[in-house]
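Here's the structure we're looking at; comments come further down.
The complex appears here without one of its protein chains, the remainder shown in place.
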Amino acid sequence: MGRVQVGVAERVESEQTSSWLAPRQLLVAPTLAGVILFFLIPLGTIVAYSFAQIDLVTYDIRFGWTLANYRGLGDPLYFHTLLRSIGLSVGTTVGCLLLGFPLAYFISRQSTSWQRILLVLVLVPFWTSFIVRVYSIETLLQNTGPVDDLLRALRIVSGHFNFLYTRGSIAVGIIYSYLPTMVLPIYVGLERIDVDVLEAAADLGASSRRTFLRVTLPLALPGVVVGCLIVGIPAMGEYVIPEILGGGKTLMLGNVITAQFLDVGNFTFGSSIAVALIAAMSLVLFARRYIRPLEGA
Amino acid sequence: MTEPAVRLVGLEKRFGDLVAVHSLDLEVPRGTFFSIIGPSGCGKTTTLRMIAGLETPTAGRVEVAGRDLSRIPAYRRPVNTVFQSYALFPHLDVYENIAFGLREDRRPRNEIRERVREMVSLVRLGGRERSRPRQLSGGQQQRVALARALVKHPEVLLLDEPLGSLDLKLRRQLQEELKEVQRRVGITFVYVTHDQEEAFSMSDGVAVMNRGLLEQVGQPEVVYRRPATMFVAEFVGLSNRFAGRIVGQSGAGLYEVEFDAGSRVRAVGPDRLSDGQAVSVIVRPEELRIAGPSGPDSDSSDALRAIVSSISYLGPSRQLRLEAETFGELVAVVQGASRGAGEGDRVTVAWSPDAAWIVPDGPA
Partner (left out) sequence: MNFRRHLFSGIVGVLVLGFLWIPLLMTVVNALNRDELLSRWGGATFRWFGVALQNADARNGLRASLTIALATSVLSVVIAVTGALWWRKAGRRARRAFDLLVYLRIVLPEVVFAAALFIFLSRWGFPLGTLAVVIGHTVWASAYATLVIQSRVIGLDPSLEDAAADLGATPLRTFRRVTVPALVPAILAAGLLTFTFSFDDVVTSFYLAGSQVAPLPVVLLSMIRFRIGPQINAIGLLVMGITIVTMAIVLLLVSKTSQRSRARFSTPDAFQQGPLVEEEVR
C-alpha cells in the first residue's frame, strides 16, 4: 500500500456514501418504474410488432418473426420517403450550421451583458408555441404572403412563387424551428474558449483567419457536433412541419408512421418504419464514436 | 467519574481494498482539548466521522461517556460537529441555524430563544442573528458553526479542520477564542488538523496519525520532545537526525550511541533499548547552542566544530545551516536578530544530552 493510495483516502472518504442514509435505493423507483413501464417496454413492443403481421380487416395481430413489414419498406414509395427524410435531415442540419455558427460565434465574442441580451433574443422565438411558429412560416411563404409579394415586386419571379408545399418549404421550416437548438451548444462551446488562447495564437504570428481555422474551429468542434446531433436526429422524425408546410402529403417518415398508425391502422408496418427510423438514428449516434477522437482534448 | 469522553476500541474503516483506519485504540480524557493530527489521507477525518456517526466502522466500536454508540445513528448521538466547510444552512439565518438542533429536539420556544442568545454572546456574534450565512465573513461563519454545535451541550464536540480556509492572523485569533470557549464551557473538544503548530498551541493532548495508524499519543510537549517514531519526529517539527547504534547504557534512559563516523554521543531514549540496536538520534534545531570558536563549550567533549554555510532570517529567529565535523550538515534555529555568527564563520555547536532523543525506528 504505497503513498499514492493513501493520498486517495481523504478524497475517497468524501465521495463515499454517508452510511446513515440507508433505504436510498428507493429513490430511483419512480424514475425506473416510469421509464421501464412507459418507455422501454413500449419500445420493445414496437420492435416486436415490426416482426408481426396484422389483418387489416379484423385488426388481429399474429406474432411471428416475419420480415414482411421490412420488405414493404423496399417499396419505392416508402424507400423514397426514407431517403428524403435523411436528405432533409442532413440538409437542414447543414443549413442550421451555416446560419447558426456565425451567429453563435458573434454572440460569444461580445461582452457578457450583450451576450445575455442576444441569447434572450435567440431564445424568445424558441419559447413561443412551436405550432404557431410553423404556421407563421406558412403564412410568410404562402402565395398571398409578403415573401411572394416581395419577390414579385423585385421581379425575381413572374407568376406566384409557389414555394409552399415543397421540400424547400419544409426545409425552411425545419431550419427555422431548430436554429436556436443549433446555436446554443455551439455558443456554449465557443464561449469557453479562453480569449488568452486566441491572443497567444496571434502573438505567435497567426493571422486572424488562421487563428480561426487552426484554433477556434477545432476547439468549437465538440459543440458543433452536439448541435448537429440534436438537430439532425429529431429532424429525421419530424411530423408537424412536413404536415403543415408539406401540405398534408406524406413527405417524411414522421408523416408516414403517423398515417400508418392513426389512419390506416397498420400497426405492424408502421412499427417497422419506426424501427427503421430508430436504426438510422442509432447509426448516426454510433458513427459519432469514430468522430470523437477528432474532437480532440 | 474518570471515564474518558471518547474511547475508540479496535476501530477500523475499509473502503473496498483501501484501509483508511487500522484498528485504532484511543482514549480522550474528559474536558480536554484533544487534537488528532497527521498528513492528508492519514485517516483522521474518517475517524472523526466515525465518532460522529457519519461513517460506519467496518470493525471495532466507538464509546462516548461510557456508552457504546455502535448501533446508534448520527442523529441520536450526544456528539456534535463543526465541519470544515461550516455547512451552514444557506436558506436559514444565523438564529435559525443555531436553533436547528434544538428544534429537532422539540425544545419549547422560550428555551430555544434563551439558549441561542447565550451562544450568540459566547461566540460574540450579537446583532447578527438575522443575517444569512452568505452575508457573513469566514470568521463569522465559523463562529455560527461553533455556536450551532455547542448549543446542544454535547458530550463531545468534534471539529474538522475548521480554520483551514482562513488567513493566518484570523486563524491565530480564532485559535485563541476556541481555546477560551473550551475552557469556559468545559466540553471535551476533539480537533482534527494537519497543522501541527495549531494543534500544539491549543491542545492538552495530541494524537499523531499516519496512513490509518496511530503513531503516538500524549501531551504536545512530550510528543515534540520525545517522539516515538521517526514519522512523528519529522511531522511535528524540524530535526537534525543521525543514524547510529546503541553501544552502552549509562543510567535510566541515558544511552551512549555510536555513529558510522566513529564518534559517539550521549542521548536519552525510551527504556529497554539493547546494545547494538540500530537507532536514530534527533536533536531539534533550537536545542543547538552556537558559540564562537573559543566559547564556553569549546573544550567539552560534546562540542563540535562547524562552519556556518548559510543563514535564513525567519523574522523572530534565524535558521543557520552548518557544516560540522563528522556529523555533516546541521540545522540550527537561533532566537534574536542581530548578534551571532555570520556566514562563513567558524563556530562550535553543542547540545545537552537531554536534548538528544533516541527514536528506536532505526534508519528509515
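We just call them A and B in the order they show up, numbering each chain from 1.
Operating definition for what follows: contacts are C-beta pairs under 8 Å (C-beta built on N, C-alpha and C of every residue); 3 or more make two chains touch, one makes a residue touch a chain.
Small disclaimer: the values here were computed from a predicted structure and weren't measured.
Only one residue from A:83, A:123 or A:197 touches the chain missing from this view: A:123.
The chain omitted from view is touched by exactly one of B:46, B:80 or B:210, namely B:80.
Interface residues of chain A with the unshown chain, by the touch rule above, are 14, 17-18, 20-22, 24-25, 27-31, 34-35, 38-39, 41-43, 45-46, 49, 99-100, 102-103, 105-107, 109-111, 114, 118, 120-133, 135-140, 144-146, 149, 176-177, 179-181, 184-185, 188-189, 192, 222-223, 225-226, 229-230, 233-234, 236-240, 243-244, 248, 253-254, 257-258, 261-262, 267, 270-271, 274, 277-278, 281, 285, 295. In the full complex, chain B touches the hidden chain at residues 52-54, 73-76, 79-81, 83-85, 87, 89-91, 100-101, 104-105, 148-149, 152.
The working rule: only the chains that are shown with their structure count from here on.
Rounded to a whole number, the gap between the C-alpha centres of chain A and chain B is 59 angstrom.
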